[in-house]
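Removed: one protein chain of the complex. Kept in place: all other protein chains.
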Amino acid sequence: VIAGPCSVESEAQFRETALAVKDGGAHMLRGGAFKPRTSPYAFQGLGLHGLQLMKRSAAEVGLPLVTEAMAPDQAASVASFADMLQIGARNMRNEPLLVAAARTGLPVLLKRGMTATVDELLAAAQRVLAAGNPRIVVCERGTRTPEPELRNSVDLVAMLEIKRRSGLPVVVDPSHGTGRTDLVEAVACAAVAAGADGVMVEVHPNPSVALSDGHQSMHLDSFGRFMASVRSVAEAVARWSP
Amino acid sequence: VIAGPCSVESEAQFRETALAVKDGGAHMLRGGAFKPRTSPYAFQGLGLHGLQLMKRSAAEVGLPLVTEAMAPDQAASVASFADMLQIGARNMRNEPLLVAAARTGLPVLLKRGMTATVDELLAAAQRVLAAGNPRIVVCERGTRTPEPELRNSVDLVAMLEIKRRSGLPVVVDPSHGTGRTDLVEAVACAAVAAGADGVMVEVHPNPSVALSDGHQSMHLDSFGRFMASVRSVAEAVARWSP
Amino acid sequence: VIAGPCSVESEAQFRETALAVKDGGAHMLRGGAFKPRTSPYAFQGLGLHGLQLMKRSAAEVGLPLVTEAMAPDQAASVASFADMLQIGARNMRNEPLLVAAARTGLPVLLKRGMTATVDELLAAAQRVLAAGNPRIVVCERGTRTPEPELRNSVDLVAMLEIKRRSGLPVVVDPSHGTGRTDLVEAVACAAVAAGADGVMVEVHPNPSVALSDGHQSMHLDSFGRFMASVRSVAEAVARWSP
Partner (left out) sequence: VIAGPCSVESEAQFRETALAVKDGGAHMLRGGAFKPRTSPYAFQGLGLHGLQLMKRSAAEVGLPLVTEAMAPDQAASVASFADMLQIGARNMRNEPLLVAAARTGLPVLLKRGMTATVDELLAAAQRVLAAGNPRIVVCERGTRTPEPELRNSVDLVAMLEIKRRSGLPVVVDPSHGTGRTDLVEAVACAAVAAGADGVMVEVHPNPSVALSDGHQSMHLDSFGRFMASVRSVAEAVARWSP
């Protein structure tokens, strides 16, 4: 279980989240400092300062940190603060970025493009591999569906097919994969029941004032219950490792 | 758990399946006598004779039977052999059929059209309701995805939304929802973990010679293991009723 | 050019439309008496009485009439009032209806299902053919697109592929294919430029009070200009037959 806020907003916000998810049993921290936003007027992240804040809290609670790099010339500096480098869904086919991320030597968390086929995803993974880095984790984060009010739906069939064809570990992101806080726990449990190797969720001390993704972020207070549900399903399918 | 072959092919085939799924703990039998096939040259089902065979085996094993009617003037006669009437995915918007099915008074298993939105599905349910029949079960059976080699993927987010908006019970069909035998069990477990009220699976004594849907039918020998997995997940999320 | 209202609403409304589109140079009339509507509470059409009204006006202006049958047991009686029988998009895979329509002996206007593949459409055409009726015209009416505010987009590439694989004539419906009156003329011209054998458009004396599809129906006053544009493009690609 990888958990944390969409964006790091302040030291207090990230540290409170880090302490709570560590306490709840999460295995890894997530948080964004450089934010790929559709609108140029949305919050773009704290940048380098955000990376420093996150690294400090991650060290304090003793959890590894995954965060995103958005441009090739950013990869090395982001890598110096992180334990795993995330390639966002909209950058899955950004070849220069894939190569730069690979060359940092860190494990790469490669998010599936919103409408990418399995072949396209595996070609992106091959980019990372061809640049000399075999430490790849794929993240299924939902594809568009016929339903206009539910822009995304986690595609567990694709997840299974990615695992079968590539042998790579796959984590599922039910926060982006549903876009709605009320669906996150159910879909996380479904992913684990289907055989996901992990789940990545957005958690925030106060989603209603989050600077990004508040609508799909879980409240810290719900994290304990969430972990209990996921653990219960994981044990039922014999996939829990504390 | 609703289980049975895609098509009833012979008395021996259906009876063997019925005995095995009853023994494995299924709650209801399924089987098709009138088959909506894309090609006019594919097996079209045994028709009335098939209904008689299925009813006999269902009575013998003591399980209720759900089967499909394809045309308005067929609804009443199909209903006389069944305990629940299925409306197939391609007929979700066939209004005369919805009305005729509703008027039989049997519960209606309404399959979501392959690319129907939640609103369109609920409008179809409203047709049945407006014709005087409130006994409706919705079946999520997969929508098209960006992945060309996986034509369908069960949409658990839509399932949750259908339940939330309508309060209707929803079963998930992982056989059509994946199109591949090797994915059925994982996706059935995912559906149950996410909160599905039931699953419907295709089972056959010998899928390699099935007259329809052999590629997505589970072998009878696998049904026990399948039931154990589904039951284990259902118990983990406290949804099992024997 | 096939033109007429979505639904026949009254003798005056249909006759006024018929006179105007004949005057504008249309080759065939369209109009619906049995309406497949998503909601059970929407206008369902004038039924048999509507067929009689339409036949009278069609005879008066001297144009052939195409109209839709929605159920197998309706096909023969609808056929007795029409020159061509329409199968609606939502019924493209309604096999009993396809067979019943074929057996009337009338030419069949087969609308492509909203998300049907070319193979599925051609399988439906094969149903009609296999029932003994080779007089088939296919109608491309738009498929869903990634754009949520534009639910449909005419798929001219599919139209070309349908023509190439089957040799069947294909007409394009820019009214349903765009869902917006302001886009109908541009898309009709595009269809003709790409090689469509015809276009089918919804026209109404007063779209703002139409009982169905007012948002995509052209005002009668615009029909002359529409015909001039389409004719100009058709002549440019040498496809006009008066």
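As written, the chain order gives the labels A, B and C, with residue 1 at the start of each chain.
The rule is simple: a contact is a pair of C-beta atoms (placed from the backbone, for glycine too) under 8 Å apart; a residue touches a chain by one contact, two chains touch by 3 or more.
Bear in mind that the values here come from a model prediction, so they are computed numbers and not experimental data.
**Student:** Tell me which residue among C:Ala58, C:Ala125 or C:Val187 touches the hidden chain in the full complex.
**Tutor:** Considering all chains, including the one not shown, the answer is C:Val187.
**Student:** Touch as defined at the start, partner being the missing chain; which of A:Leu19, A:Leu48 or A:Ala71 qualifies?
**Tutor:** A:Ala71
**Student:** Tell me, which residues in chain C touch the chain that this view leaves out?
**Tutor:** Contacting residues on chain C, toward the hidden partner: 115-119, 142-150, 152-158, 160-161, 164, 177-178, 182-183, 186-187, 189-195, 229, 232-233, 235-237.
**Student:** May I ask you to list the residues on chain A that touch the chain which is not drawn?
**Tutor:** 36-41, 70-74, 90-91, 93-97, 114-115, 119-120, 123, 126-127, 130-131, 144
Quick note on the criterion: only the chains that are shown with their structure count from here on.
**Student:** For the identical-sequence pair chain A and chain B, what's the CA-based rotation angle in degrees, nearest 5?
**Tutor:** 180
**Student:** At the interface of chain B with chain C, does the proportion of residue numbers present on both copies reach over half, so same, or stay under half, so different?
**Tutor:** same
**Student:** Suppose each chain is reduced to the average of its Cα coordinates; what separation in Å results between chain A and chain C?
**Tutor:** 48
**Student:** For chain B and chain C, let me know how many angstrom lie between their CA-based centres, rounded off.
**Tutor:** So the centre of chain B lies 34 Å away from the centre of chain C.
**Student:** Would you pick out the residues of chain C that each touch at least 2 other chains?
**Tutor:** Answer for chain C, listing residues that touch two or more other chains: 115, 144.
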